[in-house]
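Written out below as structure tokens is the structure these notes cover.
The complex appears here without one of its protein chains, the remainder shown in place.
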Amino acid sequence: MLNRLTALMILTFKEGVRDRALVGIGLFSLMLMGASLVVISLFMRELNKVAVDVNLSAITFAGLMMTFFVSINLMAKDMDKHTIYCVLSKPISRSEYIWGKFLGIMLLILAAFVILTGCSTLILLITKTFYSQWFVAFEWLPFYKAVYTELLMFAVLNAMVIFFSTITTSSFITLLFSLSIYIAGQTIEEVVLYLKTQPNIALSGFVETMIDICQYILPNLAVFDMKINAAHALPISWTYLACVTAYGLIYSSILLVSASLIFRKRELM
Amino acid sequence: MIGFIKKNNHLVCLFFLLILFGFLWPLLSQFRKKFSDISYIPYTTPSAISKVISLEFKGIVSDFFFLKMITSIGDKVGKHENLSKRHADYIYQSSDIITDLDPYFWDAYVLGDMTLSWGFSDIERANALLIKAGKNRPDDFRIPYYIGFNYFYFLKDNVSGAKYLMKASRLPGCPSFIPSLAARLFAKAHEIRAAIVFLDEMLKKTQNQQIAKQLSTRLKALVIVDFLESKIVEYNTRFGKQPRNLLELVERKIIKGIPEDPYGGQFYIASDGKRVFTTSRLRHVGDNQNTGM
Partner (left out) sequence: MLLITIESLSKTYTSGMMRKKKNAVSDVTLSIESGTVFGIIGVNGAGKSSILKMILGFIRPDAGGTIRIAGKKPEDPASRQYIGYLPENPYFYDHLTAEELLTFSAASSRTPLITMRENIDELLKQTGLYEVRKNKLRTYSKGMTQRAGICFALVHDPDIVILDEPMSGLDPLGRKMVIDLIGDLKKKGKTILFCSHILNDVERVCDQIAIMHQGQLKGLFKKDQIQSGIEDLFLKTIGHAHAE
């Protein structure tokens, strides 16, 4: 099983890594990071905050672009162009296919994260040297921890993409659904908090139950967003990190196992 | 010639289009400039909306809004334009939204506080921002220090001011001058010195050129006011009476001349005979706010 998974993972990785879109996404992120070197001088004093904000946002942005364009494309092309036939004519089970694809995509995103975080580190080092006076409240550890939790977010999001690709036949619907889930997942916590703290918004019992259901079904992607903490060098505890790691892994696994169950029944015409 | 055009018709077309474009561009940008001069309104997006739509990019969105606030303040001051109440509303709302997006963004609190207090004497809202800051950064000594400063300097409420300064002095990292400042406040010492110390500390930590320039102008003016007031005291001790105007100081050779106001106004002695004010009210001449120190 392991060699089949690795073979499929490498296949997916290689196919993805040569996508031209990656060059564009990478260049855009690097430009954004590079721009931070200049833009930063327009700010007042907390330059470390701005620098970290821009760098983490650039990394996240690249991840999002990869998820919504490269990952979805990798899944959709398999079905549309029937490349899946050549994979499934091998002794690869449907579940192995799902996991192999997921691992390949995650390897791709991990590679992008490693490269971009490396560039970020370099840029932060430069800014730190140039503006050392205004880089007081800055620490590396929260920065890397924030990158790590972001990576977990992408595990959940890409599991979501794979889940939707297995239940729909159109890559556009996959894009639409996963984008909606991403937006909902990032905001659900906030919206619920807002609705529940507004005394003048009276919620009927039904609506309240619906909100509760949404809260449990939708992934709470905001838990992976540690950018503000990193920007202000606020500590992110190891227990929190362990907790979100478990959350991310369990949530993605639930999605992938469900995707396998559905995909096993799917007819590939 | 015609042969050449026929052969390279696309090139010729492109050439003429580029020339036309070259003519059109300055015209268009002139129109746009007029348009933007008339209709430029700094706007804000309510937190309930901007917080939701900025997804996980709240940090960078707060940076963007903050940059917009800096440039809008800098633009108004740079053009020596009248600051209206609407602008004060914008500053307050903008700082509030920025710090909703990133509750730890100290610069946004400070810029909001400084602009509202010094620029609009809107101490109520300046303090509201600082109190919000205090909720999110409970261990930051600067917050009660700034609130205290607003109390005694702008609201002339030395008791409340001193109370906040004492609170500040109990927080980690508090510089040693604050407790003594609090003590002097209780003794009703003069506040100009405190303002100078306060501005000096601000200036040292500001990186943005434009804001640093504003701070240093204000600091310069206050140093002159402090200097003149000390000379009035000197005049009083030497001649046993208060001078009626600053020219008397020059006549008695206590000062060499009346210094220039960096804001372009004229210094004068207030009706109490002790304080020195300036016709510019520490704003660039042309500002028509009738509040100030």
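As written, the chains take the letters A and B, and residue 1 is the first residue of each chain.
Please note the rule applied: a contact is a pair of C-beta atoms (placed from the backbone, for glycine too) under 8 Å apart; a residue touches a chain by one contact, two chains touch by 3 or more.
Owing to the predicted nature of the structure, the values given are computational and were not obtained by experimental measurement.
Peer 1: Write out, one label after another, the shown chains that touch the chain missing from the document.
Peer 2: A
Peer 1: Please identify which residue in A:A7, A:A222 or A:L241 touches the non-displayed chain.
Peer 2: That would be A:A7, which touches the missing chain.
Peer 1: In the complete assembly, which of A:T83, A:T121 or A:T245 touches the absent chain?
Peer 2: A:T83
Peer 1: Applying the definition given at the start, please give the residues of subunit A touching the unseen chain.
Peer 2: Residues 3-4, 6-8, 10-11, 14-15, 18-19, 77, 81-83, 85-93, 96, 267-269 of subunit A touch the chain that is not shown.
Criterion: only the chains that are shown with their structure count from here on.
Peer 1: Using Cα averages as centroids, what's the distance between subunit A and subunit B in whole Å?
Peer 2: Roughly 41 Å, centre to centre.
Peer 1: Which stretch or stretches of subunit B touch subunit A in the complex?
Peer 2: 48, 51-52, 55-60, 62-63, 66-67, 70-71, 102-107, 110-111, 205-208, 211
Peer 1: Flag every residue of subunit A that touches subunit B in the complex, lowest number first.
Peer 2: Checking each residue of subunit A against subunit B gives 39, 41-47, 49-50, 52-54, 56-57, 60-61, 131, 133-134, 153, 182-183, 186-187, 190-191, 194, 221-222, 224-225, 227-228, 231-232, 234.
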